[in-house]
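Removed: one protein chain of the complex. Kept in place: all other protein chains.
Up next is subunit A:
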Amino acid sequence: MPNLKELSKKPARLTGGHRMCAGCGAPMVVNWVTKALKEGDKAVIANATGCLEVSSFLYPYTAWKDSWIHSAFENAAATISGAEAAYNAMKRKGRIDETYKFIAFGGDGGTYDIGLQSLSGAMERGHDMVYVCYDNGAYMNTGIQRSSATPFGADTTTSPAGKVVPGKQQFRKDLTQIMAAHNLPYVAQTVAPVPGTKYMFDLYNKSEKAIYTKGANFLNVLTPCPRGWRIEAATELDVIKAAVETCWWPLYEVENGKYKLTYKPAEKKPITEWLKLQGRFKHLLKPGNEHLVEKIQAEVDRRWERLLELCGEKEIAKAEVAASNK
């Protein structure tokens, strides 16, 4: 585990002066990911279209300390593939001495939806890179439209909660699982850092592993968006905590096909703990909508149980029970 004091001394590679909203989780996530780079190493960052892209380099300023490219909405992974391949060729010919790392950032729209093809291609080819999805569960840059990462029941401008239809009607796509199915060296799911929790350094540790494990690796990071989630910025860390403690967003990693839970809540909280904190789910907690909450709870349970199985947690639990019975 890194030491917070030492970490704080490492210079930030995404500096202040960007124009993200107050309370936006994206710059915090980018900062922790890029802090995991060794100080002497350089990075090429590709950024899909999105809030992070439009707000972090407004002329004549840039908040990025590293080389940075935005190409389009659907192709950050392909763009960084090209950069990585060219770097390898130059390195082979002895035309470049420094060590470069290749990192792509995309929101959930640019990753789960329009960018999925380009992401899958880059992962399959196995470029030495990390793709980081900062998942805030909707197209926030164009004003909160649903994406395939938007949770069931959430109110967005294209899945409006009304008298007849109570928000989005589909459960979110499990992108981390899709990436795991690419059989990559390293795939992990994590959250924006929450101080004072056991998983405060989860993002940092996973970033370090992803960046310094050779091959194409993937990180899916739950990232708060006060505007889209309809929350006060001051409460966002509680909301993230609730996502983890209710097992709505489990923290785990898949290293060479081996699943491992990186945090297991002592007591799994009911899903209402996560729903009640956010305005986008307000309608779900009104009388008459209990069945919707049950439906969400059942799906969270199903996915959690399956993950426990994949992580071998069920066998561990069985062994523990057997041991205590002896």
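Here, contacts are C-beta pairs under 8 Å (C-beta built on N, C-alpha and C of every residue); 3 or more make two chains touch, one makes a residue touch a chain; residues count from 1.
Everything below uses one rule, namely that contacts and distances are computed from a predicted model.
**Q** Leaving aside the chains you can see, what is the UniProt protein name of the one that's missing? Options: "Phosphoribosylformylglycinamidine synthase subunit PurQ", "2-oxoglutarate ferredoxin oxidoreductase subunit alpha", "Cytochrome c biosynthesis protein" or "ABC transporter permease".
**A** Matching "Phosphoribosylformylglycinamidine synthase subunit PurQ", "2-oxoglutarate ferredoxin oxidoreductase subunit alpha", "Cytochrome c biosynthesis protein" or "ABC transporter permease" to the record, the invisible chain is "2-oxoglutarate ferredoxin oxidoreductase subunit alpha".
**Q** Who touches the missing chain here, A:Asn31, A:Thr158 or A:Asn289?
**A** The single option touching the absent chain is A:Thr158.
**Q** Given the contact definition stated above, which residue among A:Lys35, A:His70 or A:Arg172 touches the chain not shown here?
**A** Counting the whole complex, the residue in contact with the absent chain is A:His70.
**Q** Given that one chain is not shown, which residue among A:Ser67, A:Thr99 or A:Thr142 touches it?
**A** A:Thr142
**Q** May I ask you to list the residues on subunit A that touch the chain which is not drawn?
**A** Touching the chain left out of view, subunit A contributes residues 49, 54, 70, 72-74, 109, 113-114, 116, 139, 142-143, 145-146, 148, 157-160, 162, 164-165.
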